[in-house]
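Note that one protein chain is taken out, while the other chains of the complex remain in position.
And now, chain A:
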Amino acid sequence: MRAADQLTAFVQAALAAGRGREEIAAALTAAGWSAPEIAAALDAWHAAPGLPPVPRPRPYVSAGEAFFYALLFASLAMTAWHLVSLFHALIDMWLPDNGREDWRYYGASSSIRWAVAALVVFGPLFLWLHARAARAQAADPGRGRSVVRRWVGYLALFLAACSLLGDLIAVVYAFLSGDLTLRFLLKALVVAAVAGVVLALFRRDAEGDAHAR
């Protein structure tokens, strides 16, 4: 039996024997358990008068959800990446570098076509998966306890936050280097807008259910 399981079993047995929460916490503290571990173990059980300790819902992992959320994450990543690359190619085409006007179209068409192809496939797929996840969540709030969902949500938030921070560094660096052109600013704005939308979309997924922590 794992230590965490032993802890849970002990708390259950102590609550079933009619011991108070403070008394159990003091015993566990004396045994060397940390305060967050004790709080989590006590929080796993709900005391109802006349009943044995009632287990509270716990986070769960499911292979089906792992597949679903991995696909959702991949489709989001592909959509976000190609949105940025498409807008950057358009900006390069419409606002070429000074002295490099001849190069504004070279290679742009094929990179734009590739990005459009990726968006046509992954954009609707992401929207469909996202809507399906929202519907499932509304029908069964217990899905908020999915560990995979929270991990995917936090991963998306992490990458979006890194993109925003990297974007900010690039803007400050360009400003200090005297390269802060309209073209550069528009590109930075595209990255910020896409990262901001991802942050907003996944904030709720990462938060999950309060008891799932």
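Here is the rule we go by: a residue touches a chain if its C-beta (ideal position, glycine included) is under 8 Å from a C-beta of that chain, and two chains touch if they have at least 3 such contacts; residues count from 1.
Methods note: contacts and distances are computed from a predicted model.
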item	value
Per UniProt, the name of the complex member that is left out, chosen from "NADH-quinone oxidoreductase subunit K", "Secreted protein", "Amino acid adenylation domain-containing protein" or "Acyl carrier protein"	"Secreted protein"
Residue touching the undisplayed chain, where the options are A:Ala108, A:Leu155 or A:Ala192	A:Ala108
Options A:Leu7, A:Leu119, A:Val171 or A:Val191, residue touching the unrepresented chain	A:Leu119
Omitted-chain contact residue, chosen from A:Leu90, A:Val147, A:Ala170 or A:Leu185	A:Leu90
Residues belonging to chain A that touch the chain removed from view	79, 83, 86-87, 89-90, 93, 102-103, 105-106, 108-110, 112-113, 115-116, 119-120, 123, 127, 130, 193-194, 197, 200-201, 204
